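Next up is a structure, given as structure tokens.
Every protein chain of the complex appears in place save one, which is left out.
Coming up: chain A.
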């Protein structure tokens, strides 16, 4: 199944804006960030199909995962 991953801000550096993966069933955002060498603390907002999502859920065919790093300055 195909999963689209959209990266934001500095997570794009060396990885690109959009990445398309072909996976067997049973893939989670957690496994995807490991594959992309993104540390868990660098994941702030995680959206699945534009809605608030979680790292440890099973993704479905065609899901779009968006990942944003933490922005905290004032």
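To be clear about the criterion, a residue touches a chain if its C-beta (ideal position, glycine included) is under 8 Å from a C-beta of that chain, and two chains touch if they have at least 3 such contacts; residues count from 1.
By definition in this document, contacts and distances are computed from a predicted model.
The subunit not displayed here is recorded in UniProt as "Molybdopterin or thiamine biosynthesis adenylyltransferase", chosen from "Lipid II isoglutaminyl synthase (glutamine-hydrolyzing) subunit GatD", "Molybdopterin or thiamine biosynthesis adenylyltransferase", "Exodeoxyribonuclease 7 large subunit" or "Response regulator".
Even with one chain removed from view, chain A keeps its contact list with that chain: residues 8-10, 17, 40-41, 43-47, 50-52, 68-74.
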